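One structure, pasted below without further comment.
Missing here is one protein chain; the remaining ones are kept as they sit in the complex.
And then chain A:
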Amino acid sequence: MTVLALHGVSKSFGPIEVLHDVDLALDPGQVHALIGENGAGKSTIMKILGGFLDPTEGQILLDGKPVRFSSGPEAEAQGIVVIHQEFNLAADLSVAANVFLGREPGGLRLDHKAMRRDTAALLARLDTRISPDTLIRDLSVPDRQMVEIAKALSRNARVLIMDEPSAVLTHREVGTLYDQIDRLRADGVAILYCSHRLDEVAHLADRITVLRDGRVVRQAMRGEMTEDDMAAAMVGRELQDFYPPKGRPSPDPALDLQGLSVPGRVHDVSLTLHRGEVLGIAGLVGSGRTELAEGIVGLRSATGEIRVNGQKVAIRNLRDAFDSGLAYLTEDRKEAGLLLDKGLTQNLTLADLPRFGLWRLDQRAETEALAHATQEFDIRAPDPAMIAGKLSGGNQQKLLLAKTMLPDPQIIIIDEPTRGIDVGTKQQIYAFIRRLADEGRSLIVISSEMAEVIGLADRVLVMREGRIAGEVTGKDMTEDKIVRLAMGVSGEAA
């Protein structure tokens, strides 16, 4: 009954073998979850199944017969569709043009009307408000992901391979995604699903394969593994105290905003961040969280008053923000965070080059900085001379975190700190964030993962439609309260 399977597959990049003798089977009407630490080889498996990489050894079996795809489109012609971890959208084309890219309907003249209509129908099915005519570059990261999903749905897949589709989505869209997965499962599509959110794996998966360092270490059916079992199997040890204990912020304000507005996006936001505090900001997609952060650090023009340690500061650009001790970690790792075609060192030091020499850059010091960062942030790079784009997604995130922390900022705004990061590393990053706060730094953490905001933050602000909709602290920090504020539903929790 198996549609697509790997049999004894190994994969090497140059001298480094990253997959060892992997067996995996996808059955129709089943959701098969693939979990493992960052760099375990999940994306590599998915690329092999989707025809984007060749296995070094072993076989791909389609309906029991060995096949070799020479390209992604060839696999797609067989009904195998991949949603990649990194976006594959043409930024200057419209949503509709992207959904139908490579399969445009119409004869000599493109059937624009049909494309727009079908795209609108798909987007409606996904319950989004994206217009088919918007350009991809004008969409937020989560909206782009919804377009990816729409694109995959439009291909009538027999096998759907999803590499961390939910990593960039918020609460509401994740629900829509689950509904679509249930529908496809009922239609008999075989689904391979990769995620670092173990709760969703427990909720979705009929079957689970755990990968560690390129080896399958455990396979189980629905209900056979708890979330803790999964985490332990992935990391190879028990995980305890997932979130660090809350801190004791001092009453001194580190950052003070008075009436900050970003035209059209953020309206009249006032807030105070105390020294040693981790302030969470929650909200739906499009609620203006990222825009607020970018307004504070000078990446967007903003009006209003900003005080750092009580001193009024003028921040016209990111350099000014750095000089005031602020730093910002972007949510858009691929387009704004890292130079994917450059080396790790070059990425690490890019925002803080003056430290490495006034005229001649001290490349030895840069290499040392990388060695230090690799250790401190546990960046797993098979080869320190590789380009950033070849790191696994989670390790890219760790590199970005290292880059942000290099100038030793005192106020750090982190947009989605653990996007695409495995449980073990999440715990490390949470501990790290808390340590920064305990050392007297102040942090704003923007996150779409509700459990993360609640577990990590000392206090949570909820944004809605560009304004602060409310604040929750202490015992009130519950998912229910936050969702109500985010959606604008009044009244007490049921």
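Quick note on the criterion: a contact is a pair of C-beta atoms (placed from the backbone, for glycine too) under 8 Å apart; a residue touches a chain by one contact, two chains touch by 3 or more; residues count from 1.
In this text, contacts and distances are computed from a predicted model.
J.: One chain is missing here; what is its name in UniProt, given the choices "Acetolactate synthase", "Lipoprotein-releasing system transmembrane protein LolC", "ABC transporter permease" or "Phenylalanine--tRNA ligase alpha subunit"?
T.: Answer from the UniProt record of the missing subunit chain: "ABC transporter permease".
J.: Could you tell which one of A:D341, A:E368 or A:D480 touches the chain left off the display?
T.: Of the candidates A:D341, A:E368 or A:D480, A:D341 is in touch with the missing chain.
J.: If I consider the whole complex, including the chain that's not displayed, which of A:F87, A:F100 or A:F322 touches that chain?
T.: Only one listed residue reaches the unshown chain, and that is A:F322.
J.: Could you tell me which of A:I83, A:V99, A:A231 or A:L299 touches the chain that is not displayed?
T.: A:L299
J.: Among A:Q145, A:T209, A:T330 or A:S447, which one is in touch with the chain left out?
T.: The one listed residue touching the chain not shown is A:T330.
J.: Could you tell which one of A:F52, A:Y178 or A:F242 touches the chain left off the display?
T.: A:F52
J.: Residue-wise, where is chain A in contact with the chain that is not depicted?
T.: 13, 52-53, 71, 299, 317-319, 321-322, 328, 330, 335-342, 346, 350-351, 353-354, 357, 359-361, 363, 403
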